[in-house]
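Heads up, one of the protein chains got dropped from this complex, but the rest are sitting where they should.
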Amino acid sequence: MTIEKLELFEVFIRSKRGLDHKHVGSLHAEDHEQALEYARDVYTRRSEGVSIWVIRSEDICASQEDDSESFFDPSDDKPYRHATYYPLPKEIDNM
Amino acid sequence: MTQSNSKQDLLTYTVRLGDDAIILGHRLSEWVSYGPFLEEDIALGNVSLDFIGHAQMYYTYAATLSNEVGDKKAEDDFAYLRDEREFQNHIIHELPRGDFAYSVVKQLLIDLYNKHYIEELKSSNDETLSAIAAKAAKEVTYHCRRSKEWTLRLGDGTEESHLKMQRALDDLWGYTHEIFEQDELELRLVAQGIAVDSASLKDKWFDDVKAIIEQATLKLPTSEWAVRGGRAGYHTENLGHLLTEMQFVHRSFPGAKW
Partner (left out) sequence: MANSDLTEAELEAAFQEKIDSEQKIEPKDWMPEGYRKNLIRQMSQHAHSEVIGMQPEGNWITRAPSLRRKAVLLAKVQDEAGHGLYLYSATETLGISRAEMIEALQTGAAKYASIFNYPTQTWGDMGAIGWLVDGAAICNQVSLQRTSYGPYARGMIRICKEESFHQRQGYQIMIELALGTPEQKQMAQDSLNRFYWPSLMMFGPHDSDSAHSAKSMKWKIKRETNDDLRQKFIDQTAPQIKFLGLEHPDKDLKWNAERGHHDSGEINWDEFYSVINGNGHCNRQRIQHHVKAHEEGAWVRAAMLAYKEKKKKQYQVD
């Protein structure tokens, strides 16, 4: 039997407390528990993490390149969402 | 009993624990590049590294003790400059790597033993042994988890995997008796609160093993055979070959540094 019948999992690691979990790669495993253990063995050999998430790759719903214009371009013309849109008077140098 | 005799006992006991760890760590390292898939290859490497690390801790302590009894030895001398008859590991550790089922069952039996053994060693009167045990305990917990899950998967997997697991269990069972038996030396140390009273662990260990074996749809062996002698340096023929390989470079260049 080939390795591809094992499920593919994506691995996310929180490198230290206070930081987000970050995608680090994927691996093959039978189920979530085994995926967690392998993630520990494969991706944290040098104490890279304090917490691990694994998720079935097929359970990830990703935005499509085709959608990128309708998804992301509209926010390009909303500069008022950014602090830099609002100039501060010279007298006030920090807010 | 004199102070120095007691120190000699402690030294021998520490070396025995080191022997168990290095021989098993060595066997596990034979899996590198032979794992059933890449993830498991890496995981096996981690377990092997854990045991080699335990051996280093025991032998380093043994080296300190050897200085105190006037027999100056270094950590590596214990691993590389002793012969088969001088090694005092329990025999189960020296058995061949075998197939994956054989390794899984061997690990299950040993890991569950270590779980109780290391837990007891944590409260040894000897501070260094107790500290080593505290460090090893976390790793042992992880080993048990792995071994249990693999036993369930393979025991209750396919007909082929079930058969392989049952055969491995039957082939290994007779080596589990001696790990609960103690010689005079260990009994003296048990009396001083230094060594673990392994005989007292057998029931707990048996219950653990039984529960997992049954859940894995396997049968506990009922046959009566038992092989003994590891602590007295009385080994199977496997150990000599292992040592030949392990010690060859070290012994070819006496006194060299690496």
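Labels for the chains are A and B, by order of writing; each one numbers its residues from 1.
Just so it is clear, a residue touches a chain if its C-beta (ideal position, glycine included) is under 8 Å from a C-beta of that chain, and two chains touch if they have at least 3 such contacts.
Keep in mind that what you see is a predicted model, and the values were worked out from it rather than measured.
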Inset, instruction - Using the touch rule from the top, list residues of chain B that touch the missing partner. - result: 22, 26, 29-30, 32-42, 45-46, 48-49, 52-53, 55-56, 59, 75-76, 79-80, 99-100, 152-154, 156-158, 160-161, 164, 245-246, 248-250, 253, 255-258
Legend entry - Residues in chain A touching the chain absent from view: 1-6, 8, 24-28, 30-31, 42, 45-46, 62, 64-66, 69
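Following the convention adopted for this analysis, only the chains that are shown with their structure count from here on.
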Inset, instruction - Please name which positions on chain B make contact with chain A in the complex. - result: 37-40, 42-43, 46, 145-146, 149, 153
Inset, instruction - Enumerate the contact residues on chain A facing chain B in the complex. - result: 3, 6, 27-30, 33-34, 37-38, 41-42, 45
